[in-house]
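Here the complex is missing a single protein chain, while all its other protein chains stay put.
Per-chain numbering from 1; labels A and B assigned in written order.
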Amino acid sequence: MGVIRELRARPGPFVFAALVVVVVWAWFARPPVSWTFALVFLIGLLGAFLTNGRYALQRVLGVVPILLVVSFIVFSLMASLPGDPAINILGPAATPDAVERINAELGLDEPFFNRYGNWLGDAVMGDLGESVQLRETIADGVSRTLTPSLQLMAYSLILASLIAFPMGVYTAYRNGQRQDRVINAVMLGFFAVPPFVLALTFVLFLAIGGITVGDTDIGFKILPGARYVPLGESVVDHFKHMLLPALSLALGISAIFMRLLRSDMIGTLRLPFIDLARSKGVAPRRILWRHALRPSMFTLLTVMGFSIGGLIGGALITEIIFTIPGIGGYMFNGIVSRDFIVVQGGTIVIATMYILILVLVDFLYLALDPRLRTSGGSGLGGGG
Amino acid sequence: MGAVSNIDRDVEPGPDWRGDSINAAATEPAFVEEAKLNRGGFGVMFWVAVTFLVTLTLAAIFAEVLPLYEFDETFRGENRDGPSRSHWFGVDGGGRDIFTRVIYGAQISLIISSVGAVLALVIGGMVGLTAGYYRGRVDSVITTFTDATLVIPPLILALSLILFLDNDANRRILILIVVFVLLSIAPIGRVVRASTLVWSEREFVLAAKTMGARNGRIMFREVLPNVAPALISYSLIVMAGLIVVEGGVAFVGLSVPPPTPTWGDMINKGRGDLDVAPHITLMPAMIMFLTVLALNFVGDKVQERFEPRESVL
Partner (left out) sequence: MAGSGSAHLRNEHETLLRVENMVVEFPIGQTGDVVHAVSDVSLDLIEGETLGLVGESGCGKSTTGKAIMQVPRPTSGSVQLDDVELTTLDDDALRETRPTLQMIFQDPISALNPRRSVRDIIAEPLVIRWEEEEGRPATSLWFERFGQQLFTRVASVVVKPMRFVLPLGAIAMVLWIISEAAEERRFEDQLGWTQLPAQIIGFPVLAIGLGVLAVLALLSAIWLLLGIFVPFGVVSKVLGDISRPVGLACALFSAATWVFMVWRTWNSLTGYSAWIVRVFVIGFAVASVVWFVVALTRSSASGATSVALALASAAALQVFYISGLDGVTKLAVLIGAAIVNLIVWRIVKRQLGLRRDELRARSEPKVREMLETVGINPDNALDRKPFEFSGGQAQRLSIARALITDPKVIICDEPVSALDVSVQAQILNLLEDMKERYGLTLVFIAHDLAVVKNVSDRVAVMYLGKLCEVADPDDLYAAPAHPYSQLLLSAIPKPDPTKPAEETPNTGELPSPIDPPSGCRFRTRCPLAQDRCATEEPTMREVAPNRFVACHFPLIGSDDEGSATHAGATAAGAR
């Protein structure tokens, strides 16, 4: 069919459209997070198969060894941490009999590798175990806490992109001149501030009224400094509460994005086709945004993929400061209260998502960069 | 067939074989009006940053002999006082001089980050070099393992490793170094690997093979000197990153335990008094920020100066 051939030739728009549809649907229909994620991944997979099936298959299969290694590392770490799970559950006054009984029940007296095998087998089926302390399954706990974390990540990324793209394009255009140097310096500042310091500064100056120097107050009280309001409750409040946390994460990330975009863009702007466009009289703004931006985005895309993955579990301290019930906090509490099964489950979920995101980014490359698409054909150049 | 003609008896540095002169780029008209590359010195800000770092390092090294207060000396009655003549950074919630504690905190941060960065660079560098040079299966195996380390949230990994390696706090500083090295091997290894992949494709590596050089020799004598310059400045950036991670670890209370002051711990403790005595949090935060900023800035400038074409990230 002509449609199939058309899709094969230009999968990019199709994949993009499908992704947009999924996101919009998820916004309104609110299916469980894992479903949405799985759907997005499958669409990406489909796009990749249409483009270059073999490569897609290899990439997906290549994920398995990494996941095995990760699961083993995580499991061994958790199994080796000090603290007896039975005593954690029963309390310090537990009798040896009770401890033995709990151990047998939970399968804690089996050999190490058996436990690993069991856990892995269950995890693949979706059963991540149960947290006795929190009285819920890990799966539930993860789903519960994943949503705020994902929202935080998404908002941070959007804010970061909103800052980074214009800044990156502009500084590439004005490379070496004063505007470039000033913006670079400011961005370096953002990059250098540890996110939790930035968060606290924001809280100080925007939420609790700032400092008093002499007789003057420097600061505002316009934004909330803590708490989380789910999207369902109140959209306005939700965003008000998420603004500061997202911003404190976004500024640091935007610096990295801007840097990468800028350096790639500088390279692209030197290429002859830009001069050609200019000589044809195309306006600078159009050149920058329409012609130069797309080829310059590749490094940025890769790093974006890393950022997404890194942010899911890595915004731990921000979540603590702003008391957002995200998965970082969930796992951290697990560590603190010696509830290691929580940490195990959470980590493996995050790691899986991270890896799949990286694979997705690779697939996105296929869609965006036509050079990667073909096998066969004389893409092999000179030099006998 | 015939004698060699046109023997060059005198070698002068000539134009690049492609016919461009070194400064051609500066004179060609371009879409982007680029300012001339600053071929001169590093600039004022660079030396300011270096001075700051050197001063901080010296202060940290010689903290015991400097005329500071003790870091756990309490000044009752001055609790939570702001900066003053006798307490430059003010006094914290427990009545201790913040300036002194910041200097002592610098000891921890600087030691951990510098030793960690150096060790991580050595180990990560070797890992990346091996992966990038040998490619194939060796590369696959190595990247699988390093990627596995990458995908675990770093703070969780750090905390778990700390607890795993040492439950009680005595050897904490060493454990922290070990943990940070383990965490940093993966990112550094990636960067080194990427650079090695590029450089080992070059013809002089092939030439070395045809001369019969062993792989080890090629890696260390031919490839490494080309990969390394970018790493020198990258090491400073890694150091800055480690300071931040240490701050994070200290923030949640798992760094070197009290009474030793650490920046992260001071920031955390000051959170409760943020509204009435913000300096408790702000002072260590500001010093940490300035240190990280200075390190990044210096690292950047060095990289710009010596490797204008290569971008480390």
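Here is the rule we use: a contact is a pair of C-beta atoms (placed from the backbone, for glycine too) under 8 Å apart; a residue touches a chain by one contact, two chains touch by 3 or more.
None of these values were measured; they are calculated from a predicted model.
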{"item": "Omitted-chain contact residue, chosen from A:16, A:41, A:55 or A:298", "value": "A:55"}
{"item": "Residue in contact with the excluded chain [from B:58, B:206 or B:276]", "value": "B:206"}
{"item": "Absent chain, residues of chain B that touch it", "value": "1-19, 61-62, 64-65, 115, 119, 122, 164-168, 170-171, 173-174, 177-178, 202-204, 206-214, 216-217, 220-222, 225-226"}
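Everything that follows uses one rule, which is that only the chains that are shown with their structure count from here on.
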{"item": "Complex contacts: residues of chain A adjacent to chain B", "value": "65-66, 69-70, 73-74, 77-78, 80-82, 172-177, 188-189, 191-194, 196-197, 200-201, 203-204, 208-211, 256, 259-260, 263, 266, 269-270, 274-275, 278, 284, 287, 299, 303, 309-310, 312-314, 316-317, 320-321, 328, 331-332, 335, 343, 346-347, 350-351, 354-355"}
{"item": "Chain A-facing residues of chain B, complex", "value": "30-37, 144-145, 147-149, 151-157, 159-161, 163-164, 167, 240, 244, 247-248, 251-252, 267, 271, 274-275, 278-279, 281-282, 285, 288-289, 292-293, 295-297, 300, 311, 313"}
